[in-house]
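The other protein chains are all here in position, but one chain of the complex has been omitted.
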Amino acid sequence: MISGYIEGIIILICVNSIAAMGVSLLTGFTGIFTLGHAGYMAIGAYTAAILSVRHDVPWFAAVIAGGILAMVLAYLIGVPTLKLMGDYFAIASIGLGETIRLILENWQSFTRGARGFPGVTNFTTLPVAAAFFLGMLILMRFLINGNYGRAFKACRDDYIAASLLGFNTSHYRVLSLTISGFYCGIAGALLAGFLTYLQPVMFDMNKSTELTAVVVFGGLGSLSGSIIGTAVIGMVTEVFRPISQYRMLIYGATMVLIMVVRPEGIMGQYEIGPKLFRSIFSRKPRNEVDGAHG
Amino acid sequence: METLLQQVINGFSLGSVYALIAVGYSLVYSILLFSNFAHGGFLVIGGYICYYTLAAVGNNIWVASLLAFLGAGVSAVLVERGAYKPIRERTNVTLYLLIASMGMSIVIENIFVVTVGGRFRALPPVIPMTPVSVFGLATTSAFDILSLVMAMIFLAGLQVFLSTTKWGLAIRAASYDLKTAGLMGVNVNKLISIVFFVAGLLAAVGGIFLSVRYTLYPQLGLITIKAFVAAVIGGLGSLPGAVVGSLILGLAEMLTAGFISSQMRDIVVFGMLVLTLLWRPTGLFGKHISEKV
Amino acid sequence: MLTKEPLLSVRNLHVSYGAIRAIRGIDLDVYDGEIVCVIGANGAGKSTLMNAIIGNVKREEGTLLLDGKPLAGRSYQAVAQGVSLAPEGRKVFAPLTVHENLMMGAFPIKERSKIGEDLDWVFTLFPRLKERKDQHAGTLSGGEQQMLSIGRALMSSPRLLLLDEPSLGLAPIIIRDIFKELKRINDEGVTILLVEQNARQALLLSHRGYVMQTGRMLMEGLAADLLKNPDVEAAYLGTAKK
Amino acid sequence: AAEDVIKIGHLAALTGDWAAYGQTEVNSAKLAVEEINAKGGVLGKKLQLVPYDFRTRPEDAVNAFRRMAENDKVVAVIGANGSGINIATAPLADKYKVPQIGTVSTNLLVTVDEKGVLHPYMFRICFTDPYQGQLIAAFSAQELKKMTAAVLWDVGSDYAQGLREFFMKYYDQYGGKVVADLGFRAGTDVDFRAQLTTIRDSKAEVLVLPNMGKEMALIMKQARELGMKDIIFVGGDGYGEFMWEIAGDAMEGSYWINHVAPEDPAMADFFKDYLKTYNDECKEFTNGVLAYDSIYWLADAITRAGKVDSTAIKDALENTVNVKLHHATMSIDPATHNPMNKTGVVLIAKDGRGQFFTKIQPE
Partner (left out) sequence: MADPILSLDNLNKHFGGVHAVKDFTFQMERSELAGLIGPNGAGKTTVFNLITGVYSPDSGSIKFKGEEISARKTYEVISRGVARTFQNLRLFPRSTALENVMTARQQHFKYNFFEAATHAGRWAGNEKKIKETSLELLDRVGLLPVAEQAAGTLPYGHQRRLEIARALALQPELLLLDEPAAGMNPEEVQDLNGLIRNIHEDFNLTTLVIEHHMEVIMEICPRIACMNFGEKIAEGDPDYIQKHHEILKAYLGEEVEEC
């Protein structure tokens, strides 16, 4: 039997990985850089919490509802704002994420504001977290292998060329954001069930940054990379817990170091799977190609 | 009426502090095309150097700021050399730089947390804070006027440099394509170091002003987020844009907090950011050059 | 015409991209006052060779001498030593205007009067560029960008001018004009190393030629001889009517 | 070996925005542990402090708590300096049966859940939001006799939100009127002149500041710069001596409703030792004192329990009656696990430091 401590770590990694998968789709596969996805986690978390605590909705339904609401919101936000490109969208997404948090803080009659929302039942046990993680992972892998995945990547690599191959690029950009919103919403809802207590600060910009960071140093365009990235960052903060003060220093240094040593991320664009092993053993050259700016 | 005037003055004063930061951030953006999140770190470095030098040499602001400028500038160059250069030499995906810069900002913040502690410190009032009355209707301080003037001086200086000298031209060329700029005989690494030095120096100016006006602590760099927003409103990479965006942002914040709702201040700020971008996707002064197919 | 010491001498050059060995031991000499052209199929490594000479890609191994002195390994130093490259694919600075692009080319030049003269010269060479002086380079047509790229390389008054497929995307009449102009530049003392797909015209213009294949030098010789060589003719000159 | 030490966990923010407070807490708790150990420890065993950072995030704190309880086998936990963290760890304290003492966690929900059910293993050493809110209201209305007040509070802080809510409630009961109720957000907001201009126009006599020290100091400084000469500042236990560095003379004449006064003679030794050990003054003294006394309280409870057993310790904590600590004499209400009848200490900022002004304890 694993200890509750390890169990807690694994649950958190599962939950954060789900959010990271969403961001990976958006940033890694579609090339849209976000710094506000903690906002969608917040929506999922508060929806699930409020539904299950105040309206006695069964937790599973509440989690799905959290995902769906985050998804709808992502769609509504995406349609106008995804016209923005590159860092403009990124900085605007900081604003969107912070605005969601601000509303949660100010709408005290509904969310109890900064004092937090307590009393959620502890439904995110290890089996639940693991099951969601696996289910969401399979869903995402399936989605990425095939037409949709290629379409997203085409939009990422060269959106002009993509539209000249007949892709409605804005459609795919919005679709990508919508799906990633769903993933983050689910992750947020599960987090609510794990912590049993929510506070708006949990979904601040640091959280958003962390989500994007794990995706980037897992490797842009690698789903397994995002998960490995999440695990690495989760482990770094746990392993160095005894030297508490230096922990964040190490955390930051790790981020820099991974980028400097392997700018293409831990996994590059490779996935863990038969293909990777084949390419390792056949020693086919793996060379990096420069993408466009941004 | 008096209240409005006061709020407008408050807004300009806040905006001018943002401007000092936004110009440096925009300068780095204009050459490497990425948002340097470590910019806030340089600001903190400048602030602490100034603080400790003031303590060591007695309140001599000239010596202290000189050291702070140098220190922050050199740290910026070192950060570029150590963390960014290896990345940009291997790839031109700017996202990697951005993540490295986020990591760097956490590192810098926590270096101060572990060495000097998280405590809030205040610089002695080395910059005059004497209240200045505006026609007897509102008050501002010498400090505010000074920070606005400083922002303008740096803006003008940089603008002249960028638009009239060949190094300025080289910066603009390098911002588009580092490799090809090298083919023109530009020592790109040196150029980037210079840019980072200037940006670090500017950050230190902002850091000193912020620490005097507000207070100094390891997380002070957080305020740069607002300056980023200002720079984006003005148009990334455009220095006049950074200043105008900052003033607009400062005004908007103060007027919202004063007349609409203090709680909604940030919502209005971010709402304005999004609306500006929807109206002009590259900010007020950002150039949009449509790509030719 | 040939002096004993080559202006540029390349010995045993190796270049790789990761595991791809693009150049595997190349020797090449360019004498002062010469026009030398390198021909070869797609992927032979011609562009890599040009980039390696000017230090735009890392040389793995090999000695490069310019006028007997080691040629610096970084592009900006090589430019200072008097080498200049019009790269493959134009690489103009899209957000800068045509005029600013040309001024970038003149970056290593100190005297203002010289810059002005060169600018006039480039403008007479490519009148179209003068018309479009203030247009953003990114919006120029393909051929106009090619002219700009060549003009920009000329602005640094190099001793050794490297041209990577200068005829790419240019109208026949412009190609003819450019080749004529290259001849004239050469007569004025600029040494030229040229990579061309348009092999026949290039050889007609050049004194000597090299033939590259998958990272190695296959042949070298006087241009006139190469033109007559049946192997070269079959492989690189095509059966284009003449 | 391992049997000979008693491990006590300490959740403290050592990084992030609250790092200054957290670092002082750990330093102070360590001091208490060393003092107790020097006197022979507890039940013949030495105490050992296990401090963990929580990055100011509940999800990190939860992991830290599990690690303390499972891997380090602590018998009790003190901290964290933030109510939200304690609310998140409360179910764990109950689950692992490891008592936790909140140092400055004033939110009601730390010890009882929202249905009023007690968390059997959660305690606190400080008073609660409603009580402190009432103290501020009583002091403003009854001592200062000022009946118009403005509140300027950090919307993002649970502490500020709670204090403001209860202040408003009681001030109203005492017949006062809140003429301006304005918010801000710590972190990115450092400029409060917009709100202050509104407050100036509202003609409030008192400005209530239920916030952390940095923001309160900046607010006071900027208010004086805006020419608000007469308004009286009243704040809570966010007060720290470092605020003088920031606000300078603007501090003069402000009042602070606190747990303890820095010149409390009972604390003098502690402050002296702190300065000696860390070569630094204990400027976040509220956190310092409460963390320090939490250890002493815990030591006392362990002694009374007579064995190193978490449940016994919890019972002993629950049965705390008139236990003499340094800053106060503690009695715990078994129904709520809140300290009973803690008197508030009112400090007045004068001559460059916070000085004892009066004690209040409304009925």
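Going in written order, the chains are labelled A, B, C and D, and every chain counts its residues from 1.
As a convention for this text, contacts are C-beta pairs under 8 Å (C-beta built on N, C-alpha and C of every residue); 3 or more make two chains touch, one makes a residue touch a chain.
Keep in mind that this is a model prediction, so the values were computed, not measured.
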Chain not shown: contacting residue from A:36, A:118, A:221 or A:252: A:221
Options A:61, A:76 or A:160, residue touching the unrepresented chain: A:160
Chain not shown: contacting residue from C:74, C:99, C:128 or C:183: C:128
For chain C, the residues touching the chain missing from this view: 17, 20, 39, 41-44, 47, 88-90, 128, 135, 139-144, 146-147, 165, 168-177, 197-200, 235-242
Hidden partner interface residues of chain A, rising order: 139, 142-143, 145-148, 150-151, 153-154, 157-158, 160-161, 163-169, 221, 269, 284, 287, 289-291
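Here is the rule we go by: only the chains that are shown with their structure count from here on.
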Interface with more contacting C-beta pairs, comparing A-B to A-D: A-B
Length of the line joining the C-alpha centres of chain C and chain D, rounded to whole Å: 74
For chain B, residues that touch 2 or more chains besides their own: 110, 113, 225, 263, 266, 291
Multi-partner residues of chain D (at least 2 other chains): 14-16, 23, 155, 183, 185
For the chain A and chain B complex, residues of the former touching the latter: 27, 33, 80-81, 83-85, 87-88, 90-92, 94-96, 98-99, 102-103, 105-106, 160, 164, 205, 209, 212-213, 216-217, 220, 245-246, 248-249, 251-257, 259-260, 263-264, 288, 290-294
List of chain B residues in touch with chain A within their complex: 29, 33-35, 82-83, 86-87, 90-100, 102-107, 109-111, 113-114, 225, 228-229, 232, 236, 263-264, 266-267, 269-271, 273-274, 277-278, 281-283, 291, 293
Touching residues on chain D, where the partner in the complex is chain A: 12, 14-16, 23, 51-53, 55-60, 62-64, 66-67, 69-71, 83-84, 87-88, 91, 96, 107, 109, 113-115, 154-158, 160-162, 183, 185
